[in-house]
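A protein chain is absent from this complex, but the other protein chains hold their places.
== subunit A ==
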Amino acid sequence: MTHQGCKHLREFKSTDGTGSYRILVSYFVACSSTEARKRKAKSCICHSCRVISARLHSCLSCVYFGCYGGNDHIKQHATTKRHNFAVDLSHGAVFCFLCKDYIYDAEFDEILAMSRKASKQSIGLDKTCQPWEPSCIEKELMQLHPKRRKVTEYSTIGLRGLINLGNTCFMNCIVQALTHTPLLRDFFLADKHNCLMLNESQRCLVCEMSRLFQEFYSGVRTPHTPYRLLHLVWTHARHLAGYEQQDAHEFLIAALDVLHRHCKGNNGLSKSNPHHCNCIIDQIFTGGLQSDVTCQKCNNVSTTIDPFWDISLDLGPPPNSLLLNPALYGAFEQPTSLMSCLKRFTRPEHLGSSAKIKCSKCHSYQESTKQLTMKKLPVVACFHLKRFEHSTGYHKKISTYVEFPEELDMTAFMSSSRSNNNGYSNQVVHLTANGLTSQHKYSLYAVVNHRGTADTGHYTCFIRQHKNQWFKCEDHLITKVDLKDVLRSEGYLLFYHKQILEYE
């Protein structure tokens, strides 16, 4: 049994059918052709008072358009002519003058949905999102079973501890960060993953991620044991296998790589163009890094763009010999904030006399400068603070405090902000002018911290859940924290999510 309009409409349908509604909808509510659009533009006007914008309704029995509210011409028409049904011309809803209410009929709804689809296709909007609507059975079931698991401000749904399987805190942290990535969560909870590993979904890491999300949102309060995940990661990324401490950053990259590979499965689509992939991992995490190499002699710029999943930022004091002009670019000593790290990352760098590059314009080996900028920003920007120094013979951890903001504007580091000759210096003005309404704004949603030394230590993770609630995840233990605790932490991996998403 599906929903039916009132008994008056049923009578009307049995005598007159649905033909008139179909025509009205396809020509005036959701136009699917240019002709229909022209017709709508010309004739959508109240036949009595010539008004164009007053909730126009059309009579379902004869050709009459009338306004609703105010002069109520459609109502007058209905009472005088005894035509009891009118269609709202902007949304297609049917009004019954006997019930004095809008009514909803399954058959009419279907016609409307079909027309809307055709209309969207005709103007090139292929991907239409239909909100879910429970069927009658589903509705009854939901009424019978009122228990709900919902992510609300006060609920723990979506939070779950992870058992340490023996030195696996590095994995637990990354899993927490990934499961609380808003866009990734939406993807998996919408069950959008179609496994392409034929007959091998047990070996697919994306399927395992999907199961992991189910575990996180299951409402179970005991910690989850991610042993299958560990097994899969070890089988697919052999360099991470082994019972020892691993670098969380290395694990993140390896995990993204395996996920990315498994998204493609055996699908040949992306093989033709390895740099462009539309899998969910690439959609969320991949950005484009532009590298401009400028010849010092002829100022010719050669540009390359490389994809990236994360940005590794140096923390140590810069090797002075490589500074192009310390006076001009300021004394970049040890960076104390994420902003200064990023400034250092995107400033022009003199490649030095020992690394001459052949200029394509003047055809000779010349000294040159190189500058990195963001060509395309990823939805999730992952910053890796290089706290671990591994030189031959010694391992050192740089534990300096690096300030990082809750909101980050990346405008200044975009390729479009790069001025050809002077590099960075002009961009500061740009930043302040555009700061408030920037398209390139990010907000922090996860921070992975490491405590201990370069050789041994423990990873913990802060994650954001439901707007601005923050939680600390330490393996199986999850506790509530304040934002200021997060911002005061040392920070090893910083995850930022874009605030404004663009349509593709």
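We adopt the following convention: contacts are C-beta pairs under 8 Å (C-beta built on N, C-alpha and C of every residue); 3 or more make two chains touch, one makes a residue touch a chain; residues count from 1.
What we mean here is this: contacts and distances are computed from a predicted model.
Q: Of the options "Alpha-1,3-glucosyltransferase", "Microsomal signal peptidase subunit 3", "SAGA-associated factor 11 homolog" or "Tubulin epsilon 1", which is the UniProt protein name for the chain that has been left out of view?
A: Missing chain, per its UniProt entry: "SAGA-associated factor 11 homolog".
Q: Which listed residue, A:C62, A:L477 or A:L501, touches the chain dropped from view?
A: A:L477
Q: Of the listed residues A:D72, A:D88, A:E215 or A:D314, which contacts the missing chain in the full complex?
A: A:D88
Q: Out of A:L230, A:C263, A:I311 or A:L372, point to the residue that touches the absent chain in the complete complex.
A: Touching the chain that is not displayed is residue A:L230.
Q: Thinking of the whole complex, not just what is shown, which of A:G17, A:G70 or A:G242 touches the missing chain?
A: Considering the complete complex, A:G242 is the one touching the chain left out.
Q: Using the touch rule from the top, list residues of subunit A that touch the missing partner.
A: Counting over the whole complex, subunit A touches the hidden chain at residues 3, 29-31, 37, 40-41, 44, 52-53, 55, 88, 90-91, 93, 101-104, 119-120, 122-123, 125, 133-134, 139, 142-143, 146-150, 152, 154-157, 159, 161, 163-169, 219, 221-223, 225, 227-228, 230-231, 234-235, 238, 241-245, 452, 455-458, 469, 471, 475-480.
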